[in-house]
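What you see is the complex with one protein chain gone and the rest in place.
Chain naming follows the written order as A, B and C, and within any one chain the residues start at number 1.
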Amino acid sequence: MHFRKRAPSHSAPADNSVGSPIVDGPTVGPIIGAAMEIDGQHTPQQVIAGLRATGEGEDLVQLLTPEGQRVSHPQFDLEISPAEIRELYRDMVLVRRADREANALQRQGQLGLWAPLLGQEAAQIGAGRALAPQDMAFPSYREHGVAWCRGVDPTELFGIFRGIDQGSWDPIATGFGLYAIVVGSQCLHATGYAMGQRLDGKIGNAETGEATLCFFGDGASSQGDVHEGFVWAAVYDAPVVFFCQNNQWAISAPLDRQSRVPLYRRARGYGFPGVQVDGNDVLATLAVTRWALRECRTGNGPVLIEACTYRMDAHTTSDDPTRYRLADELEEWKLKDPLERVRVHLVREGLAEQEFFNGVATEAEELAVRLRNYCTSMPAPGPERIFSKIYAEPSPSLDSARAEHLAYHASFADREPGSEPGSEH
Amino acid sequence: MHFRKRAPSHSAPADNSVGSPIVDGPTVGPIIGAAMEIDGQHTPQQVIAGLRATGEGEDLVQLLTPEGQRVSHPQFDLEISPAEIRELYRDMVLVRRADREANALQRQGQLGLWAPLLGQEAAQIGAGRALAPQDMAFPSYREHGVAWCRGVDPTELFGIFRGIDQGSWDPIATGFGLYAIVVGSQCLHATGYAMGQRLDGKIGNAETGEATLCFFGDGASSQGDVHEGFVWAAVYDAPVVFFCQNNQWAISAPLDRQSRVPLYRRARGYGFPGVQVDGNDVLATLAVTRWALRECRTGNGPVLIEACTYRMDAHTTSDDPTRYRLADELEEWKLKDPLERVRVHLVREGLAEQEFFNGVATEAEELAVRLRNYCTSMPAPGPERIFSKIYAEPSPSLDSARAEHLAYHASFADREPGSEPGSEH
Amino acid sequence: MATTGEPQMITLAKGINQGLRAAMDADSKVIVMGEDVGRLGGVFRITDGLQKDFGEQRVLDTPLGESGIIGTAVGLAVRGYRPVCEIQFDGFVYPAFDQIVTQLARLHYRSQGKLRMPVVVRIPHGGGIGAVEHHSESPESYFAHTPGLRVVACSNPVDAYWMIQQAIACDDPVIFFEPKRRYWEKASLDLSVAPPPLFRSRLLRSGGTATVVAYGPTVRTVLDAATVAERDGQQLEVIDLRTLSPLDLAPVFDSVRRTGRLICVSEAPGEASLIAEVAARVSQECFYSLEAPVLRVTGFDTPYPPAKCEEDYLPDLDRVLDALDRVLAY
Partner (left out) sequence: MATTGEPQMITLAKGINQGLRAAMDADSKVIVMGEDVGRLGGVFRITDGLQKDFGEQRVLDTPLGESGIIGTAVGLAVRGYRPVCEIQFDGFVYPAFDQIVTQLARLHYRSQGKLRMPVVVRIPHGGGIGAVEHHSESPESYFAHTPGLRVVACSNPVDAYWMIQQAIACDDPVIFFEPKRRYWEKASLDLSVAPPPLFRSRLLRSGGTATVVAYGPTVRTVLDAATVAERDGQQLEVIDLRTLSPLDLAPVFDSVRRTGRLICVSEAPGEASLIAEVAARVSQECFYSLEAPVLRVTGFDTPYPPAKCEEDYLPDLDRVLDALDRVLAY
């Protein structure tokens, strides 16, 4: 059926190379293609290679191999200090730990649901750390790592998954939009926001200019709203970077259910650059996203980035991946783990001492304890929450509905406390 | 503002060639690029040229120049007899005459509205005549020329524009879907129908295989449904040809309101071929559409065709183009008139005698008279039409509503006849 | 528009156009966006001249896609703008339904007030102009059933002028319906007369025989019916709902308690409509006052028919008077 190792069920005509399924896991190959989109610095051979949509990864931008080897890239190289690399590593360890703790809290009934980011730490930290304070980010529902980079504490995400609220942070103050559960919807919000950045004249300066970063998935790429986001952004030259985390799966649907070719190729058809980056390589993701945001700040937006990564856990805690994918696929991706390659790099190059790793490990455990304590002591909202802040302006009809319901509610002396959130998908 | 001659208001960054506005009127240039999409038979230079999205028309497939000169194309050449060319010319003259007559009938209040095809005869006849009997076509609302090719008489279109029905022909019997007024909606219907052709096993044979031809406009290309049509068609290898008539305008919106680059480039991002053809060249349009349908019959669908043409009249009889475009733009396109170049070709090459042209002219006048007589004598539907055939299965509630209304209706002895349809857009 | 006290005759279309102008003059964050709203001024010319006077930065001709229009307006609202979106015709609002229902209507609640959505969605609605399919619909009930939205319908030039400005000034999303077949009707606008609040229904005519409620395009129909009924000595009390969500029914309850009879008029299909809501609420609130069941005069529960049938489809003066006879027969 839909195992990415096999040809897609509706396989493309044999004589049509564009039809073959894509297998674009991070591999080290001739670094070409991605650059092709942006400038003329490429040989015809590279162009043709780039055109052949076999998706064998020859377009993939990579700066750190799965083996922890630093490689260079003609266009997307990165000036980065050991301290900065250690910081990125620390970020990834901490968000992974937070993710695992949240997953455990769901198992123990403290959360109704959790959408794990496991495996996508490099894509999210690399992109998140590329953001400047003045930028805005619009997430989907799995961007816990990006939230971390925006200073949104994991505890602020818990309300959504515990059934207490729908996002408690301030999108404006944090520069981090609310989670968007309707797949693709946020791509239009991000585009509109970026149109506003341009209307406000915040474009032009590579340092102080503003940009917007929009997160969506491989599955989302099929939604009409994502297309319309691309169209509007191109027509209004909106300073928005469309950051697609291609984690290979949309619940049970592998990439071949969404596209014949790598998703970054879409950008070309709208007249803006598309780059495919190794999403398990935090350095490459940081470099490419920084470049893309800079393009936007200076007025050259929009840009599409396809970050190739892998959803190492279930779609959500309600999902059972064993029904649709083979375990060895996961094993294979473990060899490309986004944290391990940085650890190996730091050690091999002697950029970090053991106590650094110990320190980060301790910090992670402390974080886990803090999250657990917070979560288990979150107060449940009262019935009035149902009627809270639906409108900005007065609503007499809702006021009376609230009063009526609270009176009715009060009429029960010994009402049961609200039941725990159950399962969902 | 939005004159295609000027840079778009939100002009793209100067240093980004993909951002420049497109001016892709039919021009005779080195014939390359289009082929690029489909096979490997191209030089690197051509590839690079094709990549540069300047839209200067170097990708445009053309077989007959505006001056009536027959030119050849490495991939899309056409074996066609003088008799066949004369037939195409006759088709175009007749559908243009029918279009002008319908426009006049609207002016005289016989039709509530008309959507002129003036200028798009070659695109529609070229595409329409490429269809085989077993094929299906899904139009938008301007495909009067395609209707003609499917044996749907212009009189069958009148009911829609006179406010009598919503399309009187049988979509199955004629292989011509009903007009779709919700822009873009038909692209999903066409894709689904083509999925059915594949599920029915009607794919494989280049002669007897089935294919679907879907018509939409440059404006429609921005709609989410068109994108989803592309996604589904690619994923299911649906035998559908997406035929975009880029007539340069979506009511008052020029192409730069929809895209930075020529629309045929979109196909590449989905992993299927896109070809740009001179839509005012009936021979090129016929050749390219035949090829595309054949690709679909043999299982290599989908294919996107962008036919560059021009809406020479108003959007509809309710529209006033003088508010948004300059007259000299029209003058310029008149030099590329789709009928005139065939006439010149037939004459210059001695492929048609004067009496042929006289005969066609006479036929056109007879057609006009027939249409006028038919239109002015069309009976208005009675009140029962409101309740007619809403459901396939019985609906007692509607039956009683009908009975009740007819009784009420009958209670008026001298009720006024229905008023004429007024203006709309 | 001259701000002198001199009353002037304006059409409903002009009223909205002038109201938009006033709102754009008053607040630089107000922007107009939609298909063909710029140079063309919209297919009904409602935005005529606005792009010329306010520029392309404030009057945006958008690509063709309703979800894109509303979705980007949501993003612009997050950024602090107050977008006024035009949906070209009632029948083309559905591609934007998801963005309206799941995003525009809910972001204030979802963010618990941290995000405001001062977005106006202008929709010309209703039939009677002899149009082809999808150009004559009355989708207002879909929005009235959607929590988080405010829905209003103007019925005359003076309301049009004021209500559009009030809708733009409102910090909540407002679906603003315009009765397209009344665009060309005229009335005298006196700027010295302050308008009523936006979310209030309005008594247009007093009478003791029966109460008739309407909104948008059918208000004129009902007023005409009242004039004819008067000849037969029947006094209709006519209320223009104006606000469809929230409904302002207190004046209707008062009226029905006096007249004991109610007729609700709307072009939309009646089934599961906001008119059904009015009938249900009045039946409950005025249970002891009603001397006859609430009668509804609406479009039929059918797709909008071909234009040649619309005269039969649309509630007209005769059908209102017929309902009056029936409601008085109890």
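A few points about this structure:
The rule is simple: a contact is a pair of C-beta atoms (placed from the backbone, for glycine too) under 8 Å apart; a residue touches a chain by one contact, two chains touch by 3 or more.
Computed from a predicted structure; not experimentally measured.
Contacts of the undisplayed chain with visible chains (whole complex): A, B, C. Of the options B:G112, B:G167 or B:P321, the residue whose C-beta touches the omitted chain is B:G167. Residue in contact with the omitted chain (choice from B:V61, B:I125, B:V146 or B:A190): B:A190. Across B:P66, B:G112, B:G224 or B:P383, the residue that sits in touch with the chain not pictured is B:G224.
Considering A:L335, A:A380 or A:A403, the position touching the chain not shown turns out to be A:A380 (whole complex). Counting the whole complex, the residues of subunit C in touch with the unshown chain are 67, 91, 94-95, 97-98, 101-102, 105-106, 109-110, 133-134, 141-142, 144-145, 147-148, 245, 247, 269, 271-274, 276-277, 279-280, 283-285, 287, 290, 292-296, 300-303, 330. Within the entire complex, the positions of subunit B that touch the omitted partner chain are 138, 165-168, 170-172, 177-178, 182, 185, 187-197, 199-200, 224-225, 228-229, 231-232, 235-236, 388-393, 395-397.
Although one chain is not drawn, its touching partners on subunit A can still be listed: residues 1-2, 9-10, 112-113, 141, 159-166, 181-184, 219-220, 222-225, 250-253, 257-258, 318-319, 323-324, 380-381, 383, 385-387, 390, 397-398, 401, 405, 408-409, 412, 416, 418-425.
In this text, only the chains that are shown with their structure count from here on.
At the far end from subunit C, in terms of centres built from Cα atoms, lies A. If you average the Cα atoms of subunit A and of subunit C, the two centres end up 41 Å apart. Distance between subunit B and subunit C, defined via averaged C-alpha coordinates, is recorded as 36 Å. Annotation for subunit C: residues 62-63, 65, 67-68, 95 touch two or more other chains. Residues of subunit A in contact with at least two other chains: 224-225, 228, 231, 235-236.
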